[in-house]
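Every protein chain of the complex appears in place save one, which is left out.
Moving on to subunit A:
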Amino acid sequence: MDPRRGARVVIDPKVRQVGFFAPGRTQSAPPESSSPPVADNSPAGNSLSPVMIPPPRHASDNLHSARPVLCPPLRRPGDTIPVGSYNPSEFFPGTSPTASFYSKVGDGEFSEDASGAGWTHRGNSGKVASSFPSGGFDLTAVKPSNLTTVSVVNMPPGISVKTRGALIEVQNEQPASSRSLKEKTSKAERRALQEAQRAAKAAAKAEVSKAPIAASGVATPVNAKPAKASKPSSQKKDSASVTASEKKGVDRPPEKDRKKDIPHPRMQFDDKSRVEKAKRRAVVRPIEVRNRVELFRHLPQYERGTLLPDLESKFFQLDPMHPAVYKVGLQYLAGDVSGGNARCIAMLHAFQEAIKDYSTPPEKTLVRDLTARISSYVSFLIECRPLSISMGNAIRFLKSRIAKLPLSLSESEAKASLQSDINRFINEKIVLADKVIVRHAVTKIRDGDVLLTYGSSSAVEMILLYAHELGKQFRVVVVDSRPKLEGQLLLRRLVGKGLSCTYTHINAVSYIMHEVTRVFLGASSVLSNGTVYSRVGTACVSMVAHAFRVPVLVCCEAYKFHERVQLDSICSNELGDPDAISKVPGREEINYLDDWAKSENLQLLNLIYDATPSDYVSMIITDYGMVPPTSVPVIVREYRREHLWI
């Protein structure tokens, strides 16, 4: 249909020979299928080939309506690695290819609202591919085509249109029915429909990931109906609009924007004037620890004991603070809520409550006032405990949603929309992301494995329990460390579920590592140089695993990724209560430091996090798939706006 397509028929013979053009398939394909899937005008694309970059998503809306069509060709080099090791039947036992396929469509739709184009989730497409048992599509055919799409990013529109055309052909070499689906969709309508679908899908997703087969029923109509209802549009128009939107979305941001993306330097607590300023604003007046650790002057080192009662007594004075936020703050301070996800969810729920009870003061606009309000909540929470990076990302998401609220919305509508946004963030970025991670990671557990984990990570716990549910035979080594001894809690939960466990302290990690076959670790954040920022000790464990040639798999939801970089654990960290160091609970005989804690020469250092260098990490399992640590910046950069924070 597209004339340009015809002109570009034979370009890369190598590509033509493979994959979709196997005789059996081309029969069903219409004439245009004779054109190669790949545009040759993309040297850049080819040069990219060694990099495992998933291609940019052609157009999110295009994809959604036509997901069944697109997905198989979307199997791309980046995905093939994890995919290759998948056992489809393991993943969706008893599912027919189509069924699992549809279920997939429902499953991982995080990027729906993407106004511009982005990429499909690696995880999603990877899974889709894996759910085709026969693997009938040749990978090599797909690969080049994807590379062209990568190259499109920086190309003049004309060329990219061509490429798009070529690509769309690839997609069109699907069974006719699915193609017709896609052809019928027009972009505008799909966009409109998306908003409506969103809620339905979010609901469907939860079920889908639990029971793919069952959910396929839900997911299918959602995707199919709108497509059919939409009026047909010409292929050419479609591809053109696709390109346009793609350019808008994927194109590198202008220079000014990019500068804005550089993360703000964090508050340095050795900067006297700024600290003073911050103190004036602060709700609580923390007392500085007497023996501060010199090396960590740039971090807040305050007395712990006084803070909580101080804050509690101020409850009635804290007029602007919403009670829900206040409660969460106290929970952070007391350590009742810990763990990246739990803290983030608690905070978002509190904000949700606060938004619910919010009413715009007269002569103020909701957008600006609410943002300020949220900022004050956030600074209160920071006083209780420094934010984790994941929370920072969630706050950025929320603020961007507030800023983007259309002015036409009434206050109640705006509040409802924000609340649903928060819900969606929790569901998609945390709950569903964890489910996807579990599905991915469980493929890496074999019978007879000895899995080591450190501390207590919610994602790792889910993985272990799920693998146990699947009936895999494995042993778990729980490595723990002072002062939190979170591993004991994990151990209790695992043993309660009937897993066979070994428990030890981090010092014995070299002893136990001989028998370990895999190390699963959680992370507080993954920074864009591949550094894994996590509970202190994670670096030690992964270092020893590295020395013993044991693969280290880090499980981290993509919303915790951050574009900040860090080389050591000192520049940025969090300090816990120093008194926790000198006292060993349950060991009263260890009281050597009771009288000495006040001595001037003695400092107690309770680090909370450390930074694991990326070379100790074999693989990062995220909701976008299983990637090497070197791919983190790619994910951070490419999913930065719409996708990472929705």
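Methods note: a residue touches a chain if its C-beta (ideal position, glycine included) is under 8 Å from a C-beta of that chain, and two chains touch if they have at least 3 such contacts; residues count from 1.
Operating definition for what follows: contacts and distances are computed from a predicted model.
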item: Among "Protein FAM114A2 isoform X1", "Late endosomal/lysosomal adaptor and MAPK and MTOR activator 4", "Translation initiation factor eIF2B subunit beta" or "Phosphatidylinositol glycan anchor biosynthesis class U protein", the UniProt name of the subunit that does not appear here; value: "Translation initiation factor eIF2B subunit beta"
item: Identified contact with the non-displayed chain, of A:445, A:506 or A:526; value: A:506
item: Missing-partner contacts on subunit A, residue numbers; value: 293-295, 480-483, 488, 491-492, 495, 498-512, 514, 535-537, 539-540, 543-544, 547, 568-570, 573, 581-582, 584, 586-587, 590, 592-593, 596, 599, 601-607, 610-611, 613
